[in-house]
Each structure stands twice: as structure tokens, then as C-alpha cells.
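This is the structure, below, for whatever I ask next.
A single protein chain has been omitted from the complex, and every remaining protein chain is retained in its original position.
Should a chain be cited, it is by its letter among A, B and C, assigned in written order, with residues numbered from 1 in that chain.
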Amino acid sequence: MFWKRQIPIFIVTLIGSITLFGWFIDQPNVKEFVGDDATQWFDVLASFAIILGALNLIKLQLQKVLYQKPGWQYSIIAVFGFIFAIIAGFFVKGVDDSVAQWGAHVTSDGTLFKWMFDYVFSPMSATMFSLLAFFVASASYRAFRIRNFEATLLLVSGIIIMVGRVPIGGIISSWFIMYLIILCLGIYVNSLKQDMKITFVFVAVGISLVTIGGVITGWPIDQPGIFYLPSIQEWIYFYPNVAGARAIMIGIGLGIFATSIRYILGIERSYIGE
Amino acid sequence: MSKLDKIENIFLKIGSVDRRWIFIVIAVVVIIPLLVPIGLPIRATDTSKSVYDAIEALPKGSNVLLSIEYSPSTKPENHPMTISIMRHLFRNDQKVYVTCLWPDGQFMAQDALKQVAEGEFNKTYGEDYVLLGYRPGGEAVVKGIVSNIRKLFSVDAKQTKVDDIPMMDGITNFKDFDFLFSASAGYPGTIEWVQYAADPTGVPMSSGVTSIQVNEVMPYVQSGQMVGVLAGMPGAAEYESLINQKGSATSGMDAQSVAHLVIVLFIVLGNISFFIERKRSRKY
Amino acid sequence: MEFSTILGAWVAAFLTIGIFSYLYKDNPFYKAAEHLFVGVSAGYLLSLGFWTQLQPNLFGRLFPAKHYDPDTITYTIYNVLSFFSSSIFPEGGIDKGHDQHLTYLIPLALGVMMLLSLIPRFSWMARWGIAYVVGMAAGLKAYGYLNSNVLGQIKGTAVNLLDFSLPVFSLSSPSIFNNIIIFVGTICGLLYFYFSKEHKGLLGKASKIGIYFLMISFGASFGFAVMGRISLLIGRFTDLIKYSGSEYNYATFWVLFIIVGALGYAAYKEEDRGVIAPIDNLGSSTEEE
Partner (left out) sequence: MKDRNFWFVIASITVVFLVYWLLGHPYFVTERFVMLFSIVTLSATLLYYIRAAERGEEFYLRPIPALKAVEEAVGRSTEMGRPILYVPGIQDMDQVETVAGVVVLGHVAKMTARYETSLNVPVSRSIVMKAARESCREAYMVEGRPDMFNEDMVHYLTDDQFAYAAGVNGIMLREKPAACMYMGKFYAESLILAETGNSIGAIQIAGTASQAQIPFFVTACDYTLIGEEFFAASAYLSQKPELIGGVKGQDMIKLVVISVIVISAIIMTVYESTGIGFNIIKYLTIR
């Protein structure tokens, strides 16, 4: 119990207090630990964690092959991929020492490792992510619903950003948007009053007002600015969006702060499975 | 069955279509504009313009630190930014120092330098630009550059001693740079540069980020901790139009525009069938 | 063009289209590409982590070339290691510009303990390393986040609200109206997350406004997320179009032809046997363990 429970809690409290209060201590050793070594140690541990993960994965895949579980043929491919990457990483450099020594080979041109990066790793990781473009499209069709006022606000601001930020938003006239708004308001009025006549009068008056305005001003594409998509987009993005994002940011900051303090003081111990 | 009901039925039918049709539509609207460009005019947003103005205002021969923090998975968004920024810097005869916080970033930096510095501008390595390369440690690297860059980067990416690189004369820490541009796709990246380098030293910085990240860095731009930001591929395209040299982002913009419109259309169509369904379920 | 480049283009085209074939349905091409990806990325990250972290940063600090002296114990160990792998431990110490820091034996020990946790009997050993990571992150992040996310943002919001050098209203440039928007939005957004009082009356209204601001912000994230995904897709298609050129021997077309042909043939066969293709591909043939 002592080794498994008390020591880890002690380590957290010790390291946590050093890294937290070290910021206030003007002493070279402490400063160096807080400013550099603490993170470097973390990176070293993270590399060990990567090795651990890789070993775990290979263990799983090999078990699959050995016991011939369903889909074991594919596991052979996974193991092959791993071995190939390890060979490129540790055994076959592909260039002379004068071009790249061991260690520099993972970041130099012309090596087997770079080839693997360029033609195997890059295309696959990029493609995995770009699959999401398709899923976004299908979700936007089948799942993004205007269920309540909040969702409406979200979708409308999302749509304005999406259209306003790309070139096509710039060629949509503000007058077109005004007509669109009139029509949408017409639908709203209709559902409110349930009377075709009122709706018709409302829409007719609205459309003629906009048209008169347009004729007088000569239909400038980006005037009035509050109906021009790139301008509204810029405003949303710079003001209401920042306000919301800032509230979330402060909230996250406080949440992380509170959790960290609970860790350091030993109130929360979930990380060791309690 | 009234006319309205018939129209409603059509919408409902469209609403329940197999998703593979939607996939095909998206693939087609992205591929066709790539093959047959429309050439929509690109209008720069204010945040992109501020980046351009800040770099344009630097006097000739300024020291600019360019930090590359992205991997191939976001290359389409970040790489065009890096290339445009390099073109702008080299055209104005600035000295460019390239560092990487991501290991894959070094590949990206090499690619861009090979294309722009060697291929287009014929600049001399070590005098006009230097690739300092990747150092592990995330924010520790940022802090290291702020306190003493020569200690952290004792050699460059080609293992040359920095003392032998002419343009490294007089560069000892972050304050010796006049500007920082970070092309970033996540952690460690722009946020760390703001927190540990730009905020404490007051050296102006700007950044090009992936679309997903924009909202995380916007509060910094708004409060003036950063000078503008390039947001995703459209941001890169805007920068290409600002420096008047088209690249891969510009050629992607037509596809991007059309795809966005189609997605908006999908949302609208989907919601129409949602409303019809809701109306009918209320009736019965 | 070099053979390795052309071969690379073929491999890349095959893997890209193989993964895209998942959109039609889960199939052997996708599964093969996916498993290859899992294996390669594990090995790739391991090699990268080793050569950019462990070798230069850990071993480079334990056995720096600067203090090389074969008579000391550390370098005797080093020379033994060097005998096994001269690429990792080159002769004369590792020259990465570091001084000797024997304190790095601590992370080495924690790391080795982490690896030992693979053995079920020692599975608790990983806890020490985890504890270090948790403690370090807690200390550093508590300070960093409080400084830049809380104090920094308070600073950004606390502006002169009645600055009459600015216009009262302007859409896309700083104005008093916009300053007030940010001020009110931030405070109401924070109040939405206030839990220990019922949201009625003034607090209720404020939190309602707060949630609207949050939703606008999420809307913007939504728009940007869609934008990012589409950009990446454009990037992939641009590459595929490049690989379809004659200098790559029309790799894209050939690969597309082969994969579509094979999938089409399989679908045709299935139909022949009277198996109706499932409507929703995602659920059709997923594997569960």
C-alpha cells in the first residue's frame, strides 16, 4: 500500500508545490528546474509512455495473430507497418553519414524515414482527418436541427461565419440578404398570426421598402454594412464571439486552477484509481 | 392530397436519402472547382490585413523569427501561410530565422525554404536565412529562446555551429528579434509563444493558425497581445492576394466557397424536413 | 523523376483512396490501410520520440561529449552501451551541447518503471511516473492558466467603457458599443456558470444573455470547424490530382480503377447470392472485440 498509494500522492504534492511556488523563488537551481528541467523530464516520460503504448499495441496485435482471432490477417499488416517504421527509424538510414548522422536522419531529406513520412504517414494522417469533411456534410443534413432558440443562434452564427469568410460571401449583395430576411420574417409572421393576408401585406411592404432603398442608393454591394456578410462575419468574429470565448476561457482557467490545487493538496486522488 | 402535402413529401424524401449520396455530392463540389477554377475575387479580412501591414512596416534587414508548429495532417491549411509569409519576408529583404516546436515541423520548414528561399529568391543560407531546427521541450524551448537562444541552439539543423553562421551575430535572445510569426496547429504553438515570449518581452508577434484553433487565439488578438491572425486556408488565400502572388490556398478557395454553400444548403434542407416532420407529428 | 518518388506517389494514392473507400462501406482496402496506419504511426512516433527526446535529451545529458572521460563509472557504462549500438551511443559521448546532469537519472528511473508496468505484477509501478506528470502539470498549469487565461483576460475586458475618442457605434472597428458588447458578454457568460443560486430575476436574465453569447461563440467554432475539415479535404484532392499526372504514371487513375473495380465486383457477387446490401454502411460490418 505504501509504495502504491502514499508515495504517488507524496510525489504529486512535492512536485506540484515546487513547480507552483518555484515561480516566486529567485534562486538559480529552483528557477532552472521550474523553467526547463521540469518540462524536459515530462517530455522524457512522455517518450517512455509512447514506447509503452507501442509495445502494448504490438502485444495486442500479435495475440490476435497467434490466436487467429477474427480479422487477424489485418493484424499482420499492422505488425508489418510497425516493423517497417522501426527499421526506418533504427536500422536503415538510406543515406551516408556525411548527409545525415543517426539522430539527424529523422529530420533530414533523402532518408528512408523521410520517405515513409512523405508517402505513408502524411497522406494517411491527412486523409483520416479529411474523412470528417464528409461526415460534417452528412451530419449537417441529418442532425443539425433548429430545436430551440439557442441552437438557432448557433447555426445562424455558424452559417454567417462559413459563408462570410470565403470569397463567395463577398459577392453576395447586402440587398439580397435584406430580401432574404424579409422573406424569413414573413414566414415567422405567418406562423404567428396564421393569416395569409397579413403575411402578404408584410412581405409586400418589406420588399418594396428594400427595393426603393436600393434604387435610391444605387444598389451598392456592401452597403448597408450590417447586411453585408463579410462585415457581419467580421463583427461576430471579433466581438460577440470573443466575449463568449473569453467567458469560456476564464471558466476553463478557473476549473484547471481549482483541480490543480485539489491535486496538490491531495484532496483529489482519482489518478491513482481511488 | 393537397399540393402542399406533395411538396412536403418531396422534402421528406430528400431528407431520408442514403448518406452516400451526400458524400458523392461533397466530393463532386470539391473536385470540380479544383479542376475548373471559377476565380472568385478574394477580399482580405481586417485580421489578415493587420498581419500584412505589420510585416510590411518592418524596416529592411529586420530579424524575423518564423516558428513552424504543424504536421502533415494540417498541411493544406498551414503550409500556404508559411510560404506566403516567407515570400513576403524575402521580398522585403528581411533576415529569416526558422525554428520548429514540432518534430514534423522541420520537414515542413525544409520544404518551404527549399521552394521559396532557394527556388524563388536565390537567398544565401546563413546570411539571409537560417534553419535552426527542432528542439524538444514545448514551452521550455520558448522560454529558452527568450532567455538565451545560443545556449539552446548551439548548432543549426545542419549541425553547423551557430558561432560560424554570420547572421547569428548579435542574436542572443528573443529581444533581438523584431517580429515573430508562428504557423501553428496546436500545442505547443501560438498560445505558448504569447504566454511565455511575446507577453513578457513585448516583441510584436503574429500567427497563422488552423481553422479549429482560431477561436482559442481570438481573445489574444482582440486584446492586442497578438497583431492579427491568419485563419485557416481562407486566411492563407487572403495573404496570397495581399502579397499578390497566388498559391495553393487561392486555388482551393473556389472549392471551399462552393462546399460551404452546399453545406449551408444541406442544413437548410435538413431543417425543412425536420419542420415538416414535427408539424405532422403534432397533427396526429 | 526518381523511382522512389514515383513509388511513393503510388503508395500514397493507394492509401488515400483506400481510406476514402470507407465512405462506401467498411471493406478490406480500408481495413488494410487503417491497420497499416496504426502500425506505422506507432513505429513512427516511437522512433521520433526516441531520436528527438530520449537520445539527445536524456542520454545526451547523462553522457555528454563535453565531459568525456573513459575512466569514470558513467562513461565505462557508456562504452559498454556503445559496444551494443554505436548509432545511439557514438564514440566519445553524445554531443548535443548539454552539460552532465545526473539528476536525469530520476526521469530515467520513472520511465523504466513505466515500461516495467507491462508485467502484470509490476503494474503499480506506472503510478509513480503518472504522479510526477500530474504534479508537474498541476503546478505549472495552475500558474500559467491563472496568469494568461484569468488575469490576462480580465485585463483584456477591463477597458475604458466611455472612451469618447472612439466612435459610439461602428461595426468592424473598435467602438464604445463593441467595448460594451465584450464587457457585458464576458460577465454574463461567466454568470451562466454560476451554480449556487437559482437563475431567476436579474441573475436569470444575465445568464440568459450569457448563454446567447456562448452560443454565438460556439456557432463561430462550428463554422471554423467545418471550414477546417473542408480545407483538409481540398488538400487531399489536390494531392490526388497531382498524382494523376503522367509523370507519376497516372497513379490515381489506376488505383481508383482497381479499388472501385474490386468493390464493385464484390457488391455484384453479393447481390448474386441474394444478400441485400445494408443501407447504412457504418453499421454493416464493424468489428467488436
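The criterion applied here is as follows: a residue touches a chain if its C-beta (ideal position, glycine included) is under 8 Å from a C-beta of that chain, and two chains touch if they have at least 3 such contacts.
Not measured: the values here are computed from a predicted model.
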Chains shown that the absent chain touches, full complex: A, B, C
Of C:91, C:163 or C:271, the residue in touch with the unshown chain: C:163
Contact with the hidden chain (one of C:32, C:48 or C:150): C:150
Positions on chain B where the hidden chain makes contact: 199-200, 212, 215-216
Contacts of chain A with the absent chain, listed as residue ranges: 20, 23-27, 57, 128-129, 131-132, 135-136, 138-139, 142-145, 147, 150-151, 154-155, 158, 248, 250-252, 254-255, 257-259, 261-262, 265, 267, 270-271, 273
On chain C, residues whose C-beta touches the chain left out of the figure: 26, 34, 38, 130, 133-134, 142-143, 146-147, 150-151, 154-155, 157-164, 183, 186-187, 190-191, 193-199, 214-215, 218-219, 221-222, 225, 280, 282-284, 286-289
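Heads up, the rule we're going with is that only the chains that are shown with their structure count from here on.
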Farthest-lying chain, centroid of Cα atoms versus that of chain A: B
Maximum inter-chain contact count - chain pair: A-C
Intercentroid distance (Cα basis), chain C paired with chain A, Å: 9
Numbers and ranges of chain B residues touching at least 2 other chains: 19, 23, 26, 30, 46, 73-76, 103-104, 134, 136-137, 215, 219, 222, 231, 234, 256, 259-260, 263
Interface hub residues of chain C, defined as touching at least two other chains: 23, 48, 52-53, 56-57, 148, 153, 156, 172, 182, 217, 220, 224-227, 230, 232-233, 235-236
Residues on chain B engaged by chain A in the complex (per definition of touch): 15, 19, 22-23, 25-27, 30, 40-43, 45-47, 71-76, 103-104, 106-107, 110, 133-134, 136-140, 143-144, 147, 157, 159, 215-216, 218-219, 222, 231, 234, 237, 253-254, 256-264, 266-267, 269-271, 274
Residue ranges of chain C in contact with chain B within the complex: 23-24, 48, 52-53, 56-57, 97, 144, 147-148, 152-153, 155-156, 172-173, 182, 217, 220-221, 224-228, 230-238, 241, 279-281
Residues of chain C defined as touching chain A within the complex: 4, 7-9, 11-12, 15-16, 19-20, 22-23, 31-58, 87-88, 90, 101, 103-104, 106-108, 110-112, 114-115, 117-118, 124, 126-143, 145-146, 148-150, 153-154, 156-157, 171-172, 178, 181-190, 192-193, 210-220, 222-227, 229-230, 232-233, 235-236, 239, 287, 289
